[in-house]
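Sending over a structure as structure tokens; questions will come in a sec.
Only one protein chain is missing; all other protein chains are in place.
Moving on, here comes chain A:
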Amino acid sequence: MIKVIRMTVNGKLEELGIDERECLTDTLRNRLGLLSVKKGCEAGECGACTVLIDGKAKNSCVYLTVWAENKEIITVEGIRGKSGNLHPVQQAFVDEAAIQCGFCTPGLILTGVELVNSGKKYTREELRTLISGHLCRCTGYENILHALEKVVGK
């Protein structure tokens, strides 16, 4: 069944006809062309598809698009400044070489944005717990933690 839903995506109100069975990952990728939302497992295991839903980092692959009605969705495409400058979390990932293959990067950056927006300070050990929903096979998380320590709670 096709259903029309409204949600705000990266600051823009979208009205979309979607399949009721559709997950948010597919809607964002296939209907809105937001290709930073990656698919690594489609079962909520790896975190590559993470987006911000009303400010909270969630796996979009196990989130039905119908649940996103009237919600505010942010993907990595939506976090740069107006003049195109990088978000501080993005800049920290660049400076700390927290990127290798880049496939888990957009999801991790969004969790970073949530943590920065919380205004709270976290220890390195707490950060380890807070990002543990993201699997990364390249970096050993070391430089990702360096990057987050630089911007979270600052």
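In this text, a contact is a pair of C-beta atoms (placed from the backbone, for glycine too) under 8 Å apart; a residue touches a chain by one contact, two chains touch by 3 or more; residues count from 1.
Everything that follows uses one rule, which is that contacts and distances are computed from a predicted model.
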Omitted chain (choose from "ABC transmembrane type-1 domain-containing protein", "Xanthine dehydrogenase molybdenum-binding subunit", "Fimbrial assembly protein" or "Branched-chain amino acid ABC transporter permease") - UniProt protein name: "Xanthine dehydrogenase molybdenum-binding subunit"
Contact residue for the chain not shown (choose from A:M7, A:L24, A:A48 or A:I73): A:A48
Positions on chain A where the hidden chain makes contact: 30, 34-43, 45-46, 48, 75-77, 80, 86, 90, 93-95, 97, 99-106, 109, 127-129, 131-145
